[in-house]
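Note that one protein chain of the assembly has been removed; the remaining protein chains are unaltered in position.
Then we have chain A:
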Amino acid sequence: MSLLKLLKNNTRNVLIKCNESQLIFISSRKLSIVPSSYDGENPAPKFFSSGIQILLKRLTRPDYAKVFRKRSNSNAPMLETPQYKFLTDEELQIEKEKANQSADRLLQMPPVVKVHEPINDVLSKDPALVGFDSAKYLFTDISFGVANEHRLIVERDPDGILRSCDHDVRKRLNQIYFPMLGRKIREPLIFADDEKLHSLLDRQKYEYVLDRACVQYEPDEPKFQKVTSITYQHIDTNMQYDLLRSTRHFGPLAFYLTWHKCMDSLMFELVQTGAIREAVLLMSLRHAVHGDLKNGADSDALGKQVLTTPVQLSKSEYLTEEDIQLDNKCIECLDAYIVNNSTMKSQQGLALQGFREYYQQMVELSRGLKKAHGTA
């Protein structure tokens, strides 16, 4: 790429000193996203705990129209025509249950775990074998019925040491003998090249990048955590959370933001779009992960109450008295959070004020309607 093009794409500050020596200072805006991985505390026990799993599933707000959209990854030679059936009420209930189960399968969250430790155990040292060959020998146990993770893969180095292979060699050999659909042996250029990854993210193909990362890498690989962290930060800076809602990746995104204590952007977006019940759920998630909210216990109790109400995909026109009470409690809880723990106080405060006014109008409208219909 020419220097001019490099300047155009990456420059934030350009300083050209017209002295004896010309100095051009180029700072790339892409460097503001720093990849991170879970290499400190293990997030798995918290991630897999049932309370947090329920909260994350509720935050993804599954819209079945998006979850069950047509995908062209089946490799079937012909398309299937849709089936129309006449069902009784009980049969309809059974079909709805089946739909819920297949939605749960499609929305299964990729695990959030700590980075794996390198494998370094020597099985035997045979210096008598030195000079036998100049190449390493890799031995793989391809017996049927053994899971890829527990497969025995060892290597004999030219200096006679027999050791277990490290994770990258294991993954490569497992892919050669037992290939997984969609996984490449050679690393795809979208992950190897930073530019290509960022061009995909700038075109907002977040779900595509995350899906490919899930297929290409294991969840405990450092490269997977690096790619996903870059993607989550890009989504956070551009506030494009809606693109990942109703997909399997929203849970890990929310968990990542909460773990690193930068969920305020998400909170702001929730309040702005009027999803204050989900904002309360986000608060209880933060309390469950870190436990450092002042009104943590309140938010927990309120969150449990919210979980009993059904999922709100769109704003309801008709509000019952219980709805109004619950929403007022949510607003108070959020107020306390904004005052105490938020990092975007002014913006969130303004958004909450806007929501309060809008909600007041909605309450008056629904109360007026009830009076007019005579059901008050």
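Basically, a residue touches a chain if its C-beta (ideal position, glycine included) is under 8 Å from a C-beta of that chain, and two chains touch if they have at least 3 such contacts; residues count from 1.
Just so it is clear, contacts and distances are computed from a predicted model.
**Q** One chain is missing here; what is its name in UniProt, given the choices "Pre-mRNA-splicing factor 38", "Small ribosomal subunit protein mS40", "Organic solute carrier partner 1" or "Thioredoxin-dependent peroxiredoxin"?
**A** "Small ribosomal subunit protein mS40"
**Q** Looking at the whole complex, which of A:G182, A:G354 or A:G368 touches the chain that is not displayed?
**A** That would be A:G182, which touches the missing chain.
**Q** Of the residues listed, A:S32, A:Q93 or A:Q108, which one is in contact with the missing chain?
**A** In the complete complex, the chain left out is touched by residue A:Q108.
**Q** For the chain left out of this view, which of A:K171, A:R212 or A:H287 touches it?
**A** Candidates A:K171, A:R212 or A:H287; residue touching the omitted chain: A:R212.
**Q** Applying the definition given at the start, please give the residues of chain A touching the unseen chain.
**A** 44-45, 48-49, 71-73, 76, 79, 105-106, 108, 110-111, 113, 149, 180-182, 184, 188-190, 193, 196-197, 199-200, 205, 208, 211-212, 214-215, 219-220
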